[in-house]
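If you scroll down you'll find the structure; I have some questions about it.
Part of the complex only, each chain left as placed.
Order as written gives the chain letters A and B; numbering starts at 1 within each chain.
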Amino acid sequence: MSHRDGMTKTSSGFFVSQEAPIRTDDPVQTPTSPAPDILRCAYMDLVVTDLAASRQFYVDILGLHVTEEDDDVIYLRSTEEFIHHNLVLRKGPVAAVAAFSYRVRTPEDLDRAVAFYSEIGCRVERRPEGFTKGIGDSVRVEDPLGFPYEFFHQSEHVERLSWRYDLQIPGELVRLDHFNQVTPDVPRAVRHYQDLGFRVTEDIQDEDGTVYAAWMRRKPTVHDTAATGGDGPRMHHVAFATHEKHNILAICDKLGALRRSDAIERGPGRHGVSNAFYLYLRDPDGHRVEIYTQDYYTGDPDNPVITWDVHDNQRRDFWGNPVVPSWYTEASLVLDLDGNPQPVRTREHRSEMAVTIGADGFSYTREGDDEAMPSWKQGEYKLGNQL
Amino acid sequence: MSHRDGMTKTSSGFFVSQEAPIRTDDPVQTPTSPAPDILRCAYMDLVVTDLAASRQFYVDILGLHVTEEDDDVIYLRSTEEFIHHNLVLRKGPVAAVAAFSYRVRTPEDLDRAVAFYSEIGCRVERRPEGFTKGIGDSVRVEDPLGFPYEFFHQSEHVERLSWRYDLQIPGELVRLDHFNQVTPDVPRAVRHYQDLGFRVTEDIQDEDGTVYAAWMRRKPTVHDTAATGGDGPRMHHVAFATHEKHNILAICDKLGALRRSDAIERGPGRHGVSNAFYLYLRDPDGHRVEIYTQDYYTGDPDNPVITWDVHDNQRRDFWGNPVVPSWYTEASLVLDLDGNPQPVRTREHRSEMAVTIGADGFSYTREGDDEAMPSWKQGEYKLGNQL
């Protein structure tokens, strides 16, 4: 828990402070072994139940580029990528995440990863030949929060397609941007990922210091991953970046043209958190994919940490459009190292959905403004009470 | 009422036919006098209750250009306009529309307007000096549907600001695009406006031929005005065009920055009808303003008329985002020629909101697809039952 002492309110309505205004009473043990030096989120290993349907979604519609494929697995990458893949679609019986995979700076960082996780009793598996094609020596772990994390350095190089405009579509995805994980106790998760070397860039809190979500980075963008408060461990979404906002609108248009608009869950819109323009889709298995563009540089060590008030209805959509309930409640299972789904534990802290939309919720556009929410917004913000 | 015989289903899911698949059993009398030759919708004369608040909205936020103003009236124009104004903000006791004003081709068309409306018993008032500054000889009428319509030809010319990029903002409004009127009986309204020379470009119907809305044009865009089924006569919205989609997103961003995001009622999104990109705002009096861009050329006499199925949930938002209830139910009063609000008559035909969202509604993304609406859409489409 935390408080707003030491935070400075900005002219945009949120607060800034120095990392990190989050404290936990129930920390994961901090290893004495140094953490591996993570470069960036690199790929997600995703289990899908209908490979053909998933291929249609990710390749034919979203336009990810196929590096390699066979009857059971498809290796995909974004335009700008030069490592083998950013997304693996793997045929399996249960839709789930097999790994959140990070690239580390050196081969030696894999030894560090083994030591780091072994010290705190996590299950660790290392495969010199890698878990996926195109990737070499890799370490997979069941992390203390129950997430399957992977670390690797070596990858086959493939051609960066940034100059191949002849292959690009109106909604071209240029980069893997970040992961997002659902976990019951956000401060506990934040503290652990700080131990792993992540830096907090933004979070959402209430006045009592309840933390609803936090964004954490290695590369100098707003995040490589985020912890979203909820029943977990589950995967909230994986996000790809486009160059411009119209690229994201083009994806919506294409889904409409294909009569697949029901793949759109939320957006497009402008985030308050991250200042990025966004869209959330659901793939044929219900895995959530975000399309994202134009956050900001966070690479300085004293980068100001931003805290949004949970009742500020511009925090998740800067235009005040309410979050749909499914976005809060639905997420993908994650697998243990044997390929079985991790059990999901219930969040016991307050629910962001409950405190903001629906019967018990409260949100404001202008803090302290007594004017009622206008008629056209009331219906939207009371949506939650139907659940 | 109408039927789908003679309509051709397109690969996009809507139907095309020749003008106009709409018939009325209760027509307004067709005048024998020829209709005035209308060029385009030219300006709206809008009564607002707090002129300073309205000036802030239309000038400081939306960036319309002030041609002239005094303590009681502000004359505004869009970037591209060379006539005196596209919007008049007039201080008054009740928020309402004083006139939907159209420009006609010649001075003689005003004589035609007088004869056309007099013949069918409408109240007509002509002022050689005009009803608003900058505009000459004008005719105002209470039209058979209860709307205050104005016709004029002469206007002072002002400088077109299209090349004055130094004055332009990220959300620059370049043109007045159209009006939208709420009226209980859409086929009756369509037939009357066809008599006045309008051509139907698109409409929304159900399989029984109930017409929920129709779009009609003089200039070769999708519309100069539209008839939306509902309690009327009321004004649904006035629409301004931007050049590009990002200009519309910039308006949302600016409203967020100013903590005025509750002015956003619906969108941004892509319309099915018109294929335009859109956003709906509410001004300080609740008058609805649409921002709109990129519909299509309709100027050929055999331009295909498009009919959308009312149950097609991509008709009003091509991305399947549901319409908020207030958008269906709320609208502005219109004034008679004495400045008193016209009484509002209830729509007796079916309600588009009732048949599409909420407890009784039904909508599909893919016609004939038995799959249930996904979980993330169900909540949104059941929104209506709270009203």
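We take it that contacts are C-beta pairs under 8 Å (C-beta built on N, C-alpha and C of every residue); 3 or more make two chains touch, one makes a residue touch a chain.
Treat the numbers as computed from the prediction; the structure is a model and nothing was measured.
Whole-complex copy count, one sequence throughout, 2 copies displayed: 4.
The rule we apply is simple: only the chains that are shown with their structure count from here on.
For the pair chain A and chain B, the distance between mean C-alpha positions equals 41 Å. By the touch criterion stated above, chain B contacts chain A in their complex at residues 12-13, 244-246, 249, 252-253, 255-257, 259-262, 264-266, 268-270, 272, 277, 282, 286, 313-314, 318-321, 324-327, 330, 365-366, 373-377, 379-380, 382-383, 386-387.
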